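The complex is shown incomplete by one protein chain, all other protein chains being positioned as in the whole.
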Amino acid sequence: MNSFGYVRADSVEEAVALLNAPGLTSRVLAGGTDLMVAVRAGETSFDRVVDISMIPALRRIEMNGARLRIGAAVTFSEIMRHPLILQGARFLADATHSVRTMQVTNAATLGGNVANAAAAADTPPVLVCLDAEAIIATPQGEHGSAPLWERAPVASLLRGHLKHAIPAGGLLIAFEFDPLVPETRNTFLKLGRRNALTISRINIAATGRQDNAGAIADVRLVAGACFSRPRRAHEVEAMLRGQPPSAALFAEAGQLMMRLMVQETGQRWSTEYKSRALAAMVEEALENVLPLHPEMATEAVRESMR
Amino acid sequence: MLRHTTHWVTKPANRVDGPDKANGKAKYAGDYRVPGQLATRALRSPIPHARILRIDTSAALKVPGVLAVITSDDFVDHGRFGFPVADNFILAYQKVRYVGEGIAIVAAVDAEAAEAGVRAIELDLEALPVIEDMEQALLPDAPIIPDVVTEGSKHGQPNICLTQIVRNGDPEPIIDASPVQLDQTYATPFQEHAYLEPEAVLSIPNPDGSVIIYACDQSPFNNRGVAAAVLGLPQDKVRVIQAIVGGSFGGKDEVVYQMSAQTAKLALLTNRPVSMVFSREESIMVSYKRDASQIRIRLGADRDGTLQAARVEAWLDGGAYSAETVLTAWRAAMHLAGAYKYQAVKGDVHVLYTNNNYSSAFRGFGNTEAVACIEQAIDEIAEQVEIDPIDLRLKNIIGKGDQTMTGATLNQEVGLRACLEWVRQKSDWDRKRREFPLQNKGRRYQKGIGVACYFHGMGLGGEGTDFANATVAIERDNSVTLTNGLTDYGTGARTVFTLIAADVLGARPERIKVLLTDTETAIDSGPTVASRASVVGGNATRVAVEKIAQLLTFAAANLLQCAPAQILRDKEAFIGPDEEPVDFDTVVNHARKLGYVLSAHGRWQLPVIHWDFAKGTGTPYVGYTFGAAIVEVTVHSGTGRVQADRIWAAHDIGKVLFPEGAYGQLYGGITQGLGYGLMEEVEFNHGYIHNVNFDDYIIPTAMDVPPIEATFIEAPFHLGPYGAKNVAEPSMLGVAPALANAVYHATGKRIRELPLTPERVLLGHALHNDDHGDNSRQWLGYGKGLGNVRVI
Partner (left out) sequence: MNTQIKFTLNGSPVMVEAPGEISLLRLLRDHLNLTGTKEGCAIGECGACSVLLDGRVVNSCLVLAPQVNGREVVTIEGLGQQDGAHSASDLQAAFVKYGAVQCGYCTPGLVIAGEALLRSNPMPTRAEIIDGIAGNLCRCTGYQQIVDAIEQTALQRAERTQQHAAAKVQE
């Protein structure tokens, strides 16, 4: 068995100091849902875990001026029920709820989901779609005792499956983004092999807003688990912007997304399936956020997806 | 004789083992903690097929904390076992034939020391060519897997273990002359039992050289038989006690026999208790599976949809050891063409050896595979003749007095028509069949509805003598103790025995305790398989308890000074001619005073029937259960994802003895059928299992199971206790083919290969992942290299 120590931090400053204590390789422990699995599988790259899950400053959901701010140690369960999130980023709540497992959502944290950087993770595509920023405490001073607070787009932290760009010894503190205005529709679609306890084969986060004439004023699209990392599909967004929504246009968007995926990841064993499913899911996501018949409520669509 | 009114049987009842299980007090084999208990770890094969050149365990024995190491050399005849074909070993002998096969076991003071011991063992393997699938097994230059002479050897096909046949006339000319013909091949996957309790065993040595084995087995007497033989002990020196078993579904026989013999040997060598508890990964890699099958079906029918003849040939991937697949194949053969009337049927089921783990018993036992395929073929015929699938079935199903596909005459009430009519009506079938295709046009979410029906032979049938033994005793405190040689591994059998005893004896169920099956107190009743516990075990209980009930009637008559025939019973009361009731305790106490022996033994056996295995003719079973299922689905046309929306099921099980238990079996079986049809598939890549835990091997969650509306058609069965038949296995049969038929109705795509994963539904074929054994190797302890294992 891997031998390592455990220490619980009560504040951000203490956590950063502990993470940067000399002579020890420390690792952050938040919800434990990924770390414990890795430990059991023989992960031995650290000799101490620093438990940050009880730090009050990391556990708040609040408005920071006009920005919505979610602490890094906020759990999925807290996110999926929080009124600020249901109002300003409903699809983030949907993404956390898509895990469908109280045991996991009670433990898993937003920061952990980003820092673990799994390709199939459910919240990073939503955060990227929201152009969310991460706030990171990085070590400064002797053993990091006076941490510096930095900001970075979430998209810039995700460097591929299980790879992140959080500075060494740094700690995710919170995520911030502009809540969506009511005119902007949003959707989170997940394709798994069953309805609960399932890893996403593909997931999609999208937002869309139409102008008074019905043309596409704004659209954002991010697909998870099929690109090397979640990123805004700017190529597809640009193609859509200014156009009137139509089934043909969305089909074209789906085809473009599929080509982008194959370009970026090449032909893999799953490409034959995933490329077709991705195109179909893009179409569906776009229909949800840019309805051809706007009177069709988003709620009904959500229900039909379970 | 049985009374017609019942007080406890057929009424709402609490499962006797329910409270302890709900309170967390029930002890499973992995929950026992005894002083001095040793832990074990296994050295397992990192490759699918190899010759064992050398095993040196001397370094392992020097590891601190290690007390003993065993290999095949520690057992009589190298631990060879297996019924009907003795091709398996307690630990691999001379060859390994699948990834994860046990080679040596280390017992040590704790798991870490045992693991260090395993790593210290030196093992040299000579890799042999791997047979990855059934096609390769049949190639002329294929390496030979078993070390026994097989039936196939006679025909130059040594990897064919044997072929089970049914011969009922000559179908080929009839098919060739039929105006409507079908010739299609269907495939079903390997399925993992996925009982929630991974296997566990604890063996405790006794000073006299005997050993007690607490095991999570299905059939303790078979377990004892194997252990005694390979340990070289007389039967009375091996006592097997069945712990509470956390699910089995056919899955806890051979693998648990191996664990039992291994721990028993280590316990005797070390004189310490020895436990073995599998991790989930170990469970999935080491335990056996439902065989994968390919079934070619040829059918001939008239233009009006009347079925004429069937020629069916099936190939079962039995993996590295034949185990019970030999018998699974026989049951498959007996059901290959379904519950229909034919002029002629010919069937062949071949059991093949490959290096894909090994296959053995799993709920449905061959008929699951058979129904999955024939019921799709029947729908294909219905489509050809443009007749509604239910109408076509109603036209062709067997009834009382008809000949089944094997040629045997059906001498029993048959509830199949009632089952089909019930699901048709409840599901609003006719409207949905008509309207869904119209509604689906241009829609992303496409609806479909499909049906399947089935018959399932009861008990062991031609496989062997179908008997059970029960005992009953009234104890000093007037409580009643029962034993039964057939066991309860979660099925509710102990509750059924309790209710039968309560009714026959006229004693409250709370008085009655059914002991866990212990080979020292219960009487050998053969294996607990084939859904036979309620009928055979229930009747044995009835026979035993009737003897005591009669004594109590005599005692009551003596007490009340009347003739025994004048005694009436009302629950626990004995009522004589003066109508003054006397209670149970008074009568029991009086019986003791009279010197009556208040214990008895009951044996019951199904009528003997005969099947000629060589000719493929005879009577396969004394009776059948029947059922039908309808599944409604939504298919996402863009992703191929199938969602089951609702399920209707009707099952003819005769009289329902324990309703909560029977419905539980029905819902549970349906859910396993749903998994089999939609998502479950043990994926082998070059002999390595990819999905070794519940993250990759997925079974239905609560969110995947749609509302189920189900009923029992209680067509009475003259041989069953109170007219009961069985439910456990057949409940799962109809779901997978009904799903396939519903997906076809929704999409117009006939997949013919289960499970209906999104890939198959969207692309028409499966995709193979790129795990070349990394998952398996990691969990076998070879993640960082082979260590002291040399592969040449």
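Quick notes on this one:
Labels A and B are assigned to the chains in the order they are written; within every chain, residues are numbered from 1.
Heads up, the rule we're going with is that a residue touches a chain if its C-beta (ideal position, glycine included) is under 8 Å from a C-beta of that chain, and two chains touch if they have at least 3 such contacts.
These figures come from a predicted structure and were not determined experimentally.
Only one residue from B:345, B:516 or B:699 touches the chain missing from this view: B:699. The chain omitted from view is touched by exactly one of A:20, A:77, A:109 or A:275, namely A:77. Interface note for the absent chain: among B:26, B:148, B:473 or B:515, the touching residue is B:26. Listed here are the chain A residues that touch the chain not shown: 1-6, 8, 29, 31-33, 35-37, 39-40, 49, 51, 53, 77, 100-104, 106-107, 195-197.
As for the chain not pictured, it touches chain B at residues 14-15, 17-28, 30-31, 33, 193-198, 244-249, 279-280, 489-492, 660-661, 663-664, 666-672, 693-695, 699, 701-703, 705, 708.
Rule of thumb we're sticking to: only the chains that are shown with their structure count from here on.
Our note on geometry: chain A versus chain B, Cα centroid distance of 43 Å, whole angstroms. Put simply, chain B touches chain A in their complex at residues 112, 444-445, 636-641, 643, 678-679, 694-695, 698, 700-704, 757-759, 762-763, 767-770, 778, 783-784.
Residues of chain A that touch chain B in their complex: 1, 41-42, 100, 191, 193-199, 201, 268-270, 272-273, 276-277, 279-281, 283-284, 304, 306.
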